[in-house]
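Sharing a structure with you now.
Just one protein chain is left out here, and the rest sit where they should.
Let's turn to chain A:
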């Protein structure tokens, strides 16, 4: 019999939270260190950082004097990686053996920066190629553009990796300053999933060399300009793409914000998910194909929904969504039976994710910053009722918080 997941956690004196989740029957150990710092966090007391600095840090923290951390992971049999999102940066390893040695390497990775003029310069070329690669992906370009409409002139509208120009402004000095401000234990957490001993993990982390700052951790939230009116441009693509964005300004944080994200997902699934009448209708009208999707994001003070897909008729695509994304329409279709199905679907998704140590570690680490226990998500889903969903919809489904962006094939 498969056992339910359990975890052990402890918040260390320096503010770092560590969590261990055993996974019976699994061979691997998956380790992850996450910091509550991402591409949108470019504002500082001393001015604005160049865009892409969080992502550059993610690349360059692997460099150490005389070695690269990925070599050390490899020596201990692990593969390693890292990623930067709008609001978080994570470093991870996956291994069969030597979990404690690999944990020490992970700690070395996030604790000991080594930036030189030379190693920073050599990374620029690599990251510039990464930026060029994404610029050829219409879906990625469209996401940047719709975010530019939802949050005009905000760092979230920049590529996570920055631009060829901003890369030139990133140097060893601003990298180190940014690192010191954000890679502090009270702004991070560590999760290990797999067969490891909690006390041993705790001991290794306690005896490692986290730098701490006397100043209390201050998280500044960006101020937003009014939503843009929408726009479009041509690109060398064969199929038009359209995106419809909804911005939801909220004061909510923590548990309430995560709960709101679940509620917003339920609203979107009811109105335009694959099980909705609108999805069928838009498909019948030839306004969407199976690339049509929506994404609800609720992170720090950003809360928005992006609906996008390939379309033969961007104007009608926008028009349809504007007309049918309404509180009245939701009230009509969100029956008790429908709500129960949506709730069941969310519970199923939670169980599916538990097949993957990677998914567990990433979600647990991310939810920590919102004071949400990953293992209590089912209780959160259960606590949502139909009226909660309708109440929230009544507040945000209105005309003045929406915008759009289209990418049109050049020559058409």
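Everything that follows uses one rule, which is that a residue touches a chain if its C-beta (ideal position, glycine included) is under 8 Å from a C-beta of that chain, and two chains touch if they have at least 3 such contacts; residues count from 1.
Just so we're on the same page, contacts and distances are computed from a predicted model.
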Original post:
Of the options "Peptidase M16 C-terminal domain-containing protein", "FAD-binding protein", "RNA polymerase sigma factor, sigma-70 family" or "HAMP domain-containing protein", which is the UniProt protein name for the chain that has been left out of view?
Top reply: "Peptidase M16 C-terminal domain-containing protein"
Original post:
Looking at A:136, A:249 or A:385, which residue reaches the missing chain?
Top reply: A:136
Original post:
Of A:19, A:94 or A:174, which one is in contact with the hidden chain?
Top reply: A:94
Original post:
Per the definition of touch given earlier, which of A:122, A:153 or A:295 contacts the omitted chain?
Top reply: A:122
**OP:** Identify the residue among A:153, A:203, A:220 or A:291 that touches the chain left out of the display.
**Re:** A:291
**OP:** Since one chain isn't shown, list which residues of chain A touch it in the complete complex.
**Re:** 1-2, 4, 24-28, 68, 70-71, 74-75, 77-80, 94-97, 122-127, 129-130, 132-133, 135-138, 236-239, 273-277, 279-280, 283-284, 286, 289-291, 310, 338, 341-342, 344-349, 351-352, 354-355, 357
